[in-house]
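Everything below concerns the one structure shown next.
Apart from one protein chain that is not included, each protein chain of the complex appears where it belongs.
Then we have chain A:
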Amino acid sequence: MQLIDCPWCGPREELEFHYGGQAHVSYPPDPQALTDEQWGHFVFFRDNPKGPFPERWVHGAGCRRWFNAVRDTRTHEFLAVYPIGAARPGVPGGDA
């Protein structure tokens, strides 16, 4: 089983974590001003790249903290782990 490097607890089994979708999707500053189409894009549309993808993960069976990770969607390899709110780190071989 793959180990995921929790920023607090260190490497733990993948089983202890849950996936939280794409990272860096910020809430619109003025939701009322959006058209239905723009709102639909915010709610339903996510990137689906083949390669490095920034995602949110939570260490559910451990410290229960959320963090961001860059995962390669082709190999399921975790390339970087970084705190919520931090900018996406440059990843070797990534397109960041």
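A few remarks follow.
Here is the rule we go by: a contact is a pair of C-beta atoms (placed from the backbone, for glycine too) under 8 Å apart; a residue touches a chain by one contact, two chains touch by 3 or more; residues count from 1.
One rule holds for everything that comes next: contacts and distances are computed from a predicted model.
Per its UniProt record, the hidden chain corresponds to "Sarcosine oxidase subunit gamma" from the list "Replication initiation factor", "Carbohydrate ABC transporter membrane protein 2 (CUT1 family)", "Putative ABC transport system ATP-binding protein" or "Sarcosine oxidase subunit gamma". Residue A:G62 is the one among A:G20, A:G62 or A:P89 that touches the chain missing from this view.
In the full complex, the hidden chain is touched by chain A at residues 1, 8-10, 12-13, 15-16, 61-65.
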